[in-house]
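A single protein chain has been omitted; all remaining protein chains appear in their positions.
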Amino acid sequence: MRPDELDRTDVVGAIAAAAARVSNWGRWGADDVQGTLNFIDDAKIRQAAACVRTGRVISMSQPYDLNGPQSGWNKRTNPTHSMLYTDFEAEAGLQPFPHGFGGSDDVISMPLQCSTQWDGLGHIFDHGVAWNGRRASEVVTSYGDQVTGIQNQRDGIVSRGVLLDMGRHFGDEHGELPDGFAITVEHIDAAITIQGPTSVVGRGDIIVVRTGHYSRTRRDGWGEYAAGPAPGMSFTTVDWLHSTEVAAVATDTWGFEVRPNEFDDAFQPLHQVVIPHMGMFIGEMWDPDRLAEACAADGNYDFLLSAAPLPFTKAVGSPLNPLAMR
Amino acid sequence: MRPDELDRTDVVGAIAAAAARVSNWGRWGADDVQGTLNFIDDAKIRQAAACVRTGRVISMSQPYDLNGPQSGWNKRTNPTHSMLYTDFEAEAGLQPFPHGFGGSDDVISMPLQCSTQWDGLGHIFDHGVAWNGRRASEVVTSYGDQVTGIQNQRDGIVSRGVLLDMGRHFGDEHGELPDGFAITVEHIDAAITIQGPTSVVGRGDIIVVRTGHYSRTRRDGWGEYAAGPAPGMSFTTVDWLHSTEVAAVATDTWGFEVRPNEFDDAFQPLHQVVIPHMGMFIGEMWDPDRLAEACAADGNYDFLLSAAPLPFTKAVGSPLNPLAMR
Amino acid sequence: MRPDELDRTDVVGAIAAAAARVSNWGRWGADDVQGTLNFIDDAKIRQAAACVRTGRVISMSQPYDLNGPQSGWNKRTNPTHSMLYTDFEAEAGLQPFPHGFGGSDDVISMPLQCSTQWDGLGHIFDHGVAWNGRRASEVVTSYGDQVTGIQNQRDGIVSRGVLLDMGRHFGDEHGELPDGFAITVEHIDAAITIQGPTSVVGRGDIIVVRTGHYSRTRRDGWGEYAAGPAPGMSFTTVDWLHSTEVAAVATDTWGFEVRPNEFDDAFQPLHQVVIPHMGMFIGEMWDPDRLAEACAADGNYDFLLSAAPLPFTKAVGSPLNPLAMR
Partner (left out) sequence: MRPDELDRTDVVGAIAAAAARVSNWGRWGADDVQGTLNFIDDAKIRQAAACVRTGRVISMSQPYDLNGPQSGWNKRTNPTHSMLYTDFEAEAGLQPFPHGFGGSDDVISMPLQCSTQWDGLGHIFDHGVAWNGRRASEVVTSYGDQVTGIQNQRDGIVSRGVLLDMGRHFGDEHGELPDGFAITVEHIDAAITIQGPTSVVGRGDIIVVRTGHYSRTRRDGWGEYAAGPAPGMSFTTVDWLHSTEVAAVATDTWGFEVRPNEFDDAFQPLHQVVIPHMGMFIGEMWDPDRLAEACAADGNYDFLLSAAPLPFTKAVGSPLNPLAMR
């Protein structure tokens, strides 16, 4: 399906039809809490480790601080960091420590999805239904995610990562796609062809899609990076995401999908299929820019991706520092 | 030096003497912010990747939640997690989303060193002096760590990890060392001999020392896990830590060192040498128990350790989810 | 009704019967958000001002700090206070201020009902129904109290206050009632008689019931002050609370009601009537001890009570510093 074949007036129908085609409910048992991460097996981890060719490690994390992208939309704010104490107190004799010992400590307060993050399986629902067909209200309450909390991904998320640098291949002179640019399967296929054999994507891989949107904010400021217009994945990629059996997808945008979305009066319809029906983890607000430089330099686009969430008990998402080891 | 050769009455002298022997000030230039992580080079990362033999990934993170070890000592509390909204709101039509889209979001507030963590280089000082000889007051203020903030470790911390299971080798029937047990160089050497060739430690490696203290809290409750008595590294290991050129050390205790400390009226004297003088990163409150089981089962004690901090701007420490890939 | 006439096995029936007797639904219109505060009129405020006889002002607030009563029960923790910066930074030239200007600032994180507080009208529900007969789910969501948020009490809560010192009259040598002591209408009537004419209670007054429970914690530590056994109001006082038309009630205990509650398998049944059915504000964890000393000294038990909540938008409760002006 191509974007111009979408019926812009029937987002509900499109979601329902896609969900029927790509549902993974029950595929890994009624108790499953891992979703598409089940595609990652030990062989995949070994394959990923074999991608460590040069020994260079590159973070894909944005900084976590008050100068972040959030503007309060839907209660999301930027992190606030405070010191609990500093060495001033030690030097002034105000810490309970002997022999010239001094220390400092600090504290953070932050929405778990305010910057570089994983969407957990309890983050998005379709008509009140969560991943694997569970009632949303039986999964996520004010007491947190009772079933699919992010602590279930404590031993992950690790796999072979593949960078697809759509901004470089299809963007402007800065390597940036414009807002509203819908990345299609054709774009993905073309990118893989351009990038060569290390970009071939298969079962269990995690793809990192660089649009250049984050690069643009570094130059132009945040603007509407959070919740505003953006390049991103077309709704029509849903079948490709399913059939390739990738384990997860991450992008450098706030919301992974192209925005404005490709339907009238719509809000993130691809999420509504991918998370509750496919059980797929989505990474957002990653920073793949330095990795992209390195990949372009030597032509190797795959790497060992170490993308561990912090195991916050019953959380529906997590900040993380995704490392590409290559 | 053996523990019984320490002069218990002269902690200040012992610290000063050790600092003089093991100082790395200036070793990596006046601007250095990486300390002993400089020992990790690309070859080490490639060697670490070669330790991925089975493809299994094991987290060494404790859970992050309100049931954690902190009791308010020196302003450290446990994480508080709240939902910003849940699908109840979506189902009740109270979220601004169309077509059956529902979501949930959450927020955390936590001291950065309340659970599994890295001590950053701005965490501990000796008589008002920080890593590399800088004035502590010029490094860490209420505005955070102006020089050695943990964001500098954005691309790390990754290396070959080696588990030293002291609890198993020298502990009780549970594989746990008692409080006050000082781990010496002799213990370390013996453990390496017992564990075999995969435990040989060298330049750039990161050692994970399992005492069994965390295992005990799982059985008996937290008790005084935070800031109380514990097994841990003897002050006398300082020269070994220096001469081996390990990049970092992590343990399963609150404070890395044996407690009570080995001097009268002392508080964490080994920290006072290791962080400001050696520039070494210390991991605390890690959970190596499942990794220890796996290592004991197949006899391989080294692994690719992916231990990325979150790049909180100007922070003096960070929570993390340390992954052992083996 | 006396406590011994309660059917301990039928808490549901008792609540329903009481609710039928004392309901104020619709009494002040369908849009009402003030509940029993409607009993306070301008004349009452003037009467209250006339109670300022000596000009002494006495706070009834407990301290707000980390050493508070909370232990994490139902996600309630104690306040965490941090400095944002101090004059150390100014003196070190690290603040952006000229001419020797220095400052310090701080930040708090706290559950709104962690210490001295008002229960707002959106705090408690009966079988999913909130004050004035509204559906609880249409009133309070994750986005806060959409109807009866505490900001509606911005211009209050002020009235004539009357201290009823039950601990002094019916307690032990410390003036403290034991846990499980149920304060009945007979006790209240007797206390008023003992205390004299300044204790007569009528429409619009706010009563402050001192049990001595907080005094005890000062001596013995918090123990189970939060959510544990306590002296408090008997369920049987519900009709008296209604017929006297008092505007609000406050106590020095965690939960206002006697605990264990007077029914099998019950939890705060008086709340379940008083808040959603009567629309009454309940003050908890107040500290009336110094006020009690002053009242006993001169025999005047009424005062101008200034008990303003902070107008947190859409909050279901508020910390406050209740002042008795006498």
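Here the chain labels run A, B and C in written order, and each chain numbers its own residues starting at 1.
By our rule, contacts are C-beta pairs under 8 Å (C-beta built on N, C-alpha and C of every residue); 3 or more make two chains touch, one makes a residue touch a chain.
Treat the numbers as computed from the prediction; the structure is a model and nothing was measured.
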Original post:
Who touches the missing chain here, C:A20, C:V57 or C:V200?
Top reply: C:V57
Subject >> Candidates C:D65, C:D172, C:D239 or C:E293 - the one touching the absent chain >> reply: C:D65
Original post:
Looking at the whole complex, which of B:L6, B:V22, B:I58 or B:L84 touches the chain that is not displayed?
Top reply: B:L84
Original post:
Among A:S23, A:T77 or A:T313, which residue is in contact with the omitted chain in the full complex?
Top reply: A:T77
**OP:** Pick out the residues on chain C that sit against the missing chain.
**Re:** 11-12, 15, 41-46, 48-50, 52-59, 61-65, 74-76, 79, 81-88, 90-91, 95-113, 122-128, 130, 136-137, 139-145, 151, 154-156, 158, 265-269, 271-272, 304, 306, 308-317, 319-321, 323, 325
Original post:
If the missing chain were put back, which residues of chain B would it touch?
Top reply: 75, 80, 82-84, 86, 88, 107, 109, 142-143
Original post:
On chain A, what residues meet the omitted chain?
Top reply: 66-67, 72, 75, 77, 80, 82-86, 88-89, 92, 94, 109, 137-138, 141-143
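Throughout what follows, only the chains that are shown with their structure count from here on.
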Subject >> CA centroid of chain A to CA centroid of chain C, Å >> reply: 46
Original post:
Quick one: chain A and chain B, Cα centre-to-centre, how many Å?
Top reply: 27
Original post:
Multi-chain contacts in chain B: which residues touch at least two other chains?
Top reply: 67, 75, 82-86, 88, 109, 137, 141-143
